[in-house]
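One protein chain omitted, others in place.
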Amino acid sequence: MLDLQWLLIAIPLASGALLLVWGKESDRFGHLIGTAASAASFVLGAIMFAELLGENAEERSHAVSLFTWIDAGRFHVEMTFVFDQLSALFVLLITGVGTLIHVYSIGYMAHDERRRRFFAFLNIFIAAMLTLVLAGDYLVLFLGWEGVGLASYLLIGFWQHKPSAAAAAKKAFVVNRVGDLGMALAIMLMFAQFGTSAIEAVNAAAPGATDTVTTSLGLLLLLGACGKSAQVPLQSWLLDAMEGPTPVSALIHAATMVTAGVYLVVRSNAIFDASEVARNAVIVVGLVTLLAGAWIGCAKDDIKKALAGSTMSQIGYMMLAAGLGPAGYAFAIFHLITHGFFKANMFLGAGSVMHGMDDDVDMRHYGGLRSMMPVTFATFGLGYLAIIGVPPFAGFWSKDKIIEAAFGQNFWVGLGALLGAGVTAFYMTRLMIMTFLSEKRWREEVHPHESPRVMTWPLIALAALSAVGGILLLGDWVSEWLEPVVGHAEHHELAVPAIVLTLIITLVVAVGVVAAVVFYRREPIAAETPSSVSIFARAGRHELYGNELNEAVVVRPTRHLTRFLVWLDGKGIDGFVTGVADRLGDTSQFLRKPQTGLVRSYALTMFGGVAIIILCLLAVTLA
Amino acid sequence: MNEYISLSLILFTIGAVGVLVRRNAIIVFMCIELMLNATNLAFVSFSRQHGNLDGQVAAFFVMVVAAAEVVVGLSIIVSIYRARRTTSVDDANLLKS
Partner (left out) sequence: MILTILAATPIAGALILALLPRGRTDHLRAKVVALGVALITLALSLVVLARYEPTSGGYQMTEEHSWIEAFGAHYSVGVNGIAITLILLTTILVPIVILASFDDRLPDPRGTNAYFAWMLAVEGLAIGAFAATDAFLFYILFEATLIPLYFLIGSFGGPNRSYAAVKFLIYNLVGGLLMLAAIVGLYVVSSRQGDASFLLTDLQDLEFSQTTERLLFLGFMAAFAIKAPLWPLHTWLPDAAGQATPGTSVLMVSVVDKIGTFGMITWCLNLFPEAADWASPVIITLAVVSIVYGALLAIGQDDIRRLIAFTSVSHFGFIILGIFAFTTTSMAGSTLYMFNHGLSTAALFLVTGVMISRRGSARIDDFGGVQKIAPILSGVFLIAGLSSLSLPGLAPFVSEFLVLAGTFTVSIPAAAVATLGIVLAALYILIMYQRTMTGPLAPGAEGVTELRPREIAALTPAIMLIIGLGFFPQPVLNAINPAVETVVSHIGKTDPTPKTPTPIDAPAAEEGGH
């Protein structure tokens, strides 16, 4: 069974292709095929995972090479897929959460006439994401990397008739391409330095490479990771991406695709282990994004954008952990998985709320939905407790470990992570209060109602996972499980005992919650966004002016450059060419003058010419 | 002998002047024929003088070419006349109408 990893990818891919090609008659059952394909992958993945559990720790990596993808000159790439401890966890997360979201989408997209295509795109996404995590070669990983980018593009822009959705989709793709630039250059550098881009071979060679090489590789990969994982400075696309249907936001822009950057860093651990500069860069990026995302999350009134800010922030935590080296890799993955559970849960919950509120996303129009949507409220509440890190829910365990490891690295990094935990508690409490608690603020014509079962069941399942996801940490299971892949973590000595730190973290979280309660319960929440707010709130609402910065630094100069070049091409280069042609034309116009077309003048010229020639001949012979 | 050459020169000059001064295409054409025949006369005279047949052969060639030229030239003149109702060479100074 363990050599069947290609089948994990092939099933959803085939289903996606089938749904795209099959005509209208499959509209009635297309969504079922799509869901079944995802579920089949999940079942297969679970069986393979179980088999992996039964093996010795050292033998849990199974590589299969399907065929030679590219072979030209020295460049050789096999279509290799590796099923090991790390990819197994991802396979379960992707297909598990993915299947739940497929089920949810059956209800959510029930009234969309293009539902079949939606499921086709979701299937393609699952296939691409599995390619990404199963890849045994960086170029194959890049194939999945761009595949998820394409799926993300198609799904963000799924409602293409909305210009905002189309623009957001394009923005996501283009910003990701900037990251891909880093990825592509990293792969070229690997090829030039190591003669291969197979992940295992590169990881084996990295310790022997010079610092310049490993640092460049690390920074280039980080650029790629920043694009895909919406980390500063390539964060701007994620909030716009919320234009996509909510299940897409949950699956792609919360649980799976955006965490690919973290996966990439962890997968390339040998490179980052070999370069301290690259590791520190990862930490800085993670820390900055963690705080920036939390800041944005505090200020947004759009429920999906507030959650998206939170996603940025949580991925910042993962990045931070990944930057800590072997001490943090396992915790990064652990947080990634728990985050996948609770964030997918909350996004789907937000979708459920929007479903009941006629697709209104402004939290200022919500309020008091607790009684109207009890299941959504309860499941969302579990996600809430998990994300802010209330013991014993999933987020508590994972975040606690990361902050602990961060303090082990550097006091200030730890402090930043701790501050982030407090802000997380604040903005999530704000979101809870504005949506479910407080007084009702919705308009008369809106009739909030609970979503159908097909949507609430996935919520319940994800809520349960959010609640108990922490058991992965029992007896340090996740660290030991991943150790053969990411290396052994030496334990850092902390200045204070771990239990004290845990108490401090819990205290900071409590302060955040209380602050939010005090702030938002003090006076009734305005149904319209207040215009006079502090400079901090305004900056948060404008996403810390990231778009304005991009506009000023990149977009506008490019536009001017383009316009200038168009002018230059027409007037300069082509102007030169046509100028030469015109001068030639002028010359021939001038030379044409004697050609009057009068036969008699031609004849006179002829006779004159003959006379001159004869005279010359005579002169020569006589002389 | 000189008389023949002189006659040939005179004929040739008459033809050349005619080509230069006359406007009517037919007359220009006749003048060209005149020049050709003047050269023919010169060829034949020189042939007689030198006692070989080279000049006579050349004269025959000229005649054949002249005949062909008449065929093509006259038909061009006729078609120009049909198109423009004129035979003046000064009016036909453009190839396109």
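By letter and in written order, the chains are A and B; residue numbering begins at 1 in each of them.
The working rule: contacts are C-beta pairs under 8 Å (C-beta built on N, C-alpha and C of every residue); 3 or more make two chains touch, one makes a residue touch a chain.
It should be emphasised that the depicted structure is a prediction, and the values quoted were computed from it without experimental measurement.
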item: Touched by the hidden chain, restricted to displayed chains; value: A
item: Listed residues A:15, A:41 or A:80, member touching the removed chain; value: A:80
item: Candidate in contact with the missing chain, chosen from A:40, A:92, A:178 or A:390; value: A:178
item: Residue of A:495, A:527 or A:566 touching the missing chain in the full complex; value: A:566
item: Candidate in contact with the missing chain, chosen from A:72, A:474, A:499 or A:623; value: A:72
item: Absent-chain interface as seen on chain A, which is shown; value: 20, 63, 65, 67-76, 78-80, 139, 142-143, 145-147, 150, 153, 157, 160-163, 165-167, 169-170, 173-174, 177-178, 180-181, 184-185, 187-189, 191-196, 198, 200-202, 204-205, 208-210, 213, 558, 561-563, 565-566, 569, 573-574, 577, 581
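The criterion applied here is as follows: only the chains that are shown with their structure count from here on.
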item: Chain A and chain B: spacing of chain centres that average the CA atoms, whole Å; value: 91
item: List of chain B residues in touch with chain A within their complex; value: 16, 19-21, 23, 28, 89-90, 92-95
item: Residues of chain A defined as touching chain B within the complex; value: 596-600, 603-604, 607
